[in-house]
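Every protein chain of the complex appears in place save one, which is left out.
Let's turn to chain A:
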Amino acid sequence: MSPTETASTAESAERPAGAPAPAGRRRVRTAARRVDAGSSRRPPLILLVPACVAALFALLPLGYLAVRALERGPGYAWDVVADERTLQLLGRSLGLTVVVVTACLILGISLAWLTVRTALPGARAWAVLATLPLAVPSYVAAFAWLAAAPETAGFTGAALALTLVSFPYVHLPVAAALRGIDPAQEEAARSLGHGPLRTFARVTLPQLRPAAAGGALLVALYVLSDFGAVSLMRYDTFTRAIHTSYRASFDRTPAAALSVVLVVLTVALVAGEARTRGRAGHARTGGGTARPAIPVPLGRWRIPALAWCTAVVAAAVAFPLGTLGYWLAVGTSATWDLGGLTEAASATLGVAAAGAALTTLLALPVGVIAARHRGRGARLLEQAAYAGHALPGITVALSLVFFAVRYAYPLYQQLPLLVCAYAVLFLPVAVAATRAAVLQAPPVLEDVARSLGRSPLRVLREVTVPLAAPGVAAGAALTFVVCMKELPATLLLRPTGMDTLATRLWTETGAGSFAAAAPYAAALILLAAVPSYLLGRSRT
């Protein structure tokens, strides 16, 4: 947003008449006009009202969690928070986060450099393989390690599983930043007498810092909100403790208070992430590659480099798939509960479809306003919709449970509540997709439609929405996939007796029956792969 804003201020400031227009002026001017087109109009009520509903909806869990935590007085909540056990949890959560983030930085940066900048054989294939772990839910990774090496349970297993599913969050932005750095800078450093290592450390690495920091914060957020891996590995962090406390006791205040602490942590991380993202953008604007860098020859490091890539991809992709295959093969038709599998699969598809539908519907007005209107109100709406980004699934679920028990008992442990949780959690996914899709359609088309006699509402229906439809549909497909894989909120909110693939996988793995768990993992991966495949294909 900010570069276009700057452009528009520059446009509105009157330049002296006759002043020569600098080269490239026209492009800036068009961008400015585009923002101007939206900003001059207040969002129509037909968009504003549903957008406000969506924003309030997204903020409800956050607000209610606080209310609930303080219900028995701030003193009691403070006692829970200041308890020695809470501090212990904090230490364990942060410890796990630090270890996973460090490991992800090492894996992500090394793989990015090897695949982007060196003459690594098959560099492009390695780059694609290194993004695949994003598709593996943390609990599937945990299942694989537990099933193959039960002794990893605990800190080691949790750190392993989480690192191997989340290092692409560092790898992807760092690889993009590496591609954006002008190789001429490195050549200049070499010509000034720096060796290759010193050049990397003093010229390349500092420029990768914003990208790496952004990725690291995303990993930290992932680790703090993760429930699947830590609970299966029986390593107590906030999320697992919240779940245990909720299940074990009728006193709900400890669960609520712990949730608030966790939310404070994640909100701080999201704020940090937003800040580095802004700076990363600035760092990149100067760039612009004149020509691709000449790949660094690896020489005698070729074999070690290949071994490193093989090891990472093997551990992150081949190993979970292999373990899965093994347990599928070991399992006999006796351990296969075909009825249960189909039931869970259809339940998963059903709730995920409902979740994606509601989320997309709520995201539509927010996304359009975010793309077309400026001002504090529009920004607040968008930020509210992004609340789910900072809320771990378990806290959203808990808050909705509290809310339903108190104010909407008929909904307690009913499907609508679960679908609502999905909407709160994944609204950011759908809003981002909608906003990007609307931004793709030039606003001048809306101006033309207005001048041809269409009211704002009809312009929305006949021009904006049809043009944005493919992007919105892609967002819906993405939401569908993430709903399908969701675990903690589904565990807490699913109707009694209903199981999704994720919850069955979690239950069976937790009970150590890996052969029984394997078919659920396989079905989940297959079902999630279909929309992912379609998404990937439509983008190329």
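Convention: contacts are C-beta pairs under 8 Å (C-beta built on N, C-alpha and C of every residue); 3 or more make two chains touch, one makes a residue touch a chain; residues count from 1.
Criterion: contacts and distances are computed from a predicted model.
Taken from the listed names "Carbon monoxide dehydrogenase", "ABC-type quaternary amine transporter", "Transmembrane protein" or "Multisubunit sodium/proton antiporter MrpC subunit", the protein name that UniProt assigns to the chain not shown is "ABC-type quaternary amine transporter".
Of the candidate positions A:Ser191, A:Ser451 or A:Thr496, contact with the hidden chain is made by A:Ser451. For the options A:Gly63, A:Gly322, A:Pro442 or A:Gly512, the residue in contact with the chain missing from this view is A:Pro442. Interface residues of chain A facing the missing partner chain: 9, 11-19, 21, 25-26, 29-30, 33, 36-37, 40, 442, 444-445, 447-455, 463, 466-467.
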